[in-house]
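For this view, one protein chain was removed and the others were kept in their places.
In order of appearance the chains are A and B, and numbering begins at 1 in each one.
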Amino acid sequence: MALLEIEGLTHWFGGLRAVYNFHTRIEPGEIRGLIGPNGAGKTTIFNLVTGYYRPTEGRIVFLGRDITGKRPNEIGKLGISRTFQNLRLWTHLTALENIMLAYYGQIRYGLIGAFFNTRRRQEEEARIEVEAMDLMRMLEIETYAHRVVSGLPYGIQRKVEIARALATKPKLLLLDEPTAGMSPAEMLETMEFIQFVRERFNLTIWLIEHRMKFVMNLCNWIQVLNFGEVIAEGPPDVIRDHPDVVRAYLGEMVEI
Amino acid sequence: MSISVSSTPFRRSLRSKLQALRDVPVGSWFLGAALAVLLEWYIGPALAYALGLGQIPAIFGLSLILKKPWLIPSVLLYLVLIYGLPLAVMARLSAGLIRRLEARLSTGVYVGLHLVLLFFLLWAWSSADDYRLLVIRLLAINILATMSLNIVNGWMGEFSVSVAGFMAVGAYVSSVLMVWGFVNDDVFGPPVFPPQLAPMAFPIVLVIAGAVTAFSALAVAIPSFRTRGDYLAIITLAYVFIVRSFFENMEFIGGPRGFMNQPEVAGFPMVFFWTVFGIWVMRNYVTSILGKATNAVRDNESAAEMMTINTRAVKITAFLTHAFWAGVAGGLYAHVIGYINPATFDIRRSAEILGMLYLGGLNSITGSLLGPVLFMFLSEVLRPFQLLKWLVIPVILIYAMIRRPRGLMGFQELRIPFLERRRIAREEEKLHGAAGD
Partner (left out) sequence: MSQIAQQVFNALQLGSFYALIALGYSMVYSILMLFNFAHGDVFMVATYIGYFVAVGLLGLVAASMLPLPSWALFVLTLVLTMFLASFVGILVELVAYRPLRDAPRASAAITGLMVGIFMETGVLALLGASRKDFPALIPPQTFQLGPIYVTNLKILTLGMTLLLLVLLYLLIHHTKLGMAMRAMSFDYAVVPLLGIPMNTVISFTFALGSALAGAAGILYGMSYPVLDPYMGVIIGWKAFVAAILGGRGSIFGAVVGGFMLGAIEILVAATMPSTMRDLIAYSIVLLILTFRPYGLFGEEYSARLRL
């Protein structure tokens, strides 16, 4: 069974067509790439899959369940998590708090526990804290646990965001431009990091990226989007030489 | 330039003195305060008479500062003799002993003991004077209301102004229930239950009043799903006007003339208990993951949603918690004053509580305590001014807002050294425990 299956996904913003008739099928364990020029609709697709927008048409099936039109928090609980193009951390909170809050969907105590500080809540939150700290240790950011995220270096903030996404225990992780604003050296590091995370957490990864080198080296299958439509798809070496892709990217991408 | 100012010798010595004061355990201050209360009880009236004050100054002589400035030296002398001296002596003498005693207590016992002490201290102090008793109860009620508002405005980052409306609903519901149940009244006739039961029933009535208020708050909580910021502020504003107009139209409970005859059930112990209980519950809430999710909604709602946080549940809970405790505060208020009318809870009341909140600081329990205390101090000093009070308070608040737009304690908490040490010890234990396996 495919992990994620999307059929005929179309989305309109008022009179503007952002995504048109998008199809895909992602198998477990893949690292999938989604590329295309600015404004091609890549992030819109992520927003549709995570339930942030309700698609105008189409069907999204995750693990055999139709998740079209479900609310983002429900989709998150089913096992899709993501990071954002421009970091969207909770800026007034510490790194640890950011990660612990992502366990919200797994909490089993109720309002009584919250209001009266029951033993069950204490135990559960202590367990979550240990788990969150473990997660931070794995990503080597545990020294920043008690620091407010807005004051952390950019690279660390990125890692905190990934840790937060992992805290929801996803099966599918969507990464929206994970190397935005990074130097080539940092990019290589991120590449290894993504590989590591995928193996360590047994994940399927779907990423949006601007840097061809990154996508070509990492992904096993790439889809190219232009004006909301898929203009090409295939393994990296097919995409590299595809005439439509080259045309779409002419002037957009200097660095291939 | 501020850097050079902060490092003047004066500032530095002040800071080290303050640090020394911080190291005195809370228990020592309490002992000193106990001594002060005893002193005031036995020699206060005589001393006040001798100093020409007539009677013991009700609230630290604050209202005398502007009314009879020539009495200031006497007041100061009184304050030093009755309050300052015992506090200083006890803080000095008992600090070592108390610190050794503290070390043997568990955190829970420590907190419980201090609360009990605080209760008796405040009770004894305020029992010396009826006016004190009134002010301290109103202060407690304001703290409860401010803290509840802080959940929505501070932790969740909305701008709600409906606190007066919530207090009105709580006040009316509890008043009607109490009068109907326990008072021989023109409207509701003879009491339904024996009036002796009134104090026992009052907590239940307060819970009912809070619950009804929370239910009515759905009118603002549900629109909050789709609306944020300014528009939600308008909805909460409309709520205040609707509630006020609603009670003005309820002729059978007095309409605009108001409603009275509330039984005297809100003594100091009752108000103190509800305030402490309320703060405790709300503290628990905002420190839990469930409650901290309000922070996530505030800082980035879309990220919150996608990180499995049920933002609708969070919003409903935050608003309903706010409404419940504001309703309880309103119920207590009605029974402390013994009379309410719709105009008691107009938009001005909301502005007052908002003033306390933003003065004290957003997203802070300490701020929710500090704001009302400072505000009440201020209005006590300005009391002789009567009307002009409302010329001065706005100016001070505007100044405070310009200097510290997040309030005095915004996004910070006061750390009590003892509890802080325990917390750090716990953290370290956890780290070592984790490293061990």
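Note that in this section a residue touches a chain if its C-beta (ideal position, glycine included) is under 8 Å from a C-beta of that chain, and two chains touch if they have at least 3 such contacts.
Source: prediction; values computed, not measured.
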| item | value |
| --- | --- |
| Displayed chains contacted by the hidden chain, counting the whole assembly | B |
| Touching residue (missing chain; options B:Val207, B:Ala351, B:Val373 or B:Ile416) | B:Ala351 |
| Per the touch definition above, residue among B:Ser74, B:Ser94 or B:Asn153 touching the missing chain | B:Asn153 |
| Hidden-chain contact residue, picked from the options B:Leu38, B:Leu81, B:Ile222 or B:Val373 | B:Ile222 |
| Chain not shown, touching residues in subunit B | 153, 157-159, 219, 222-223, 226-231, 233-235, 237-239, 241-242, 244-246, 248-249, 255, 298-299, 347-348, 351, 354-355, 358, 362, 387-388, 390-391, 393-395, 397-398, 401-402, 405-406 |
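Definition applied: only the chains that are shown with their structure count from here on.
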| item | value |
| --- | --- |
| Residues of subunit A defined as touching subunit B within the complex | 50-52, 71-73, 75-77, 81-82, 84, 88-93, 97, 100-107, 109, 111, 113-117, 121, 125, 128-130, 133-134, 164-165, 167-168 |
| Subunit A-touching residues of subunit B, taken from the complex the two chains share | 281, 284-285, 288-293, 295-296, 298-300, 302-311, 317, 363, 411, 430, 434 |
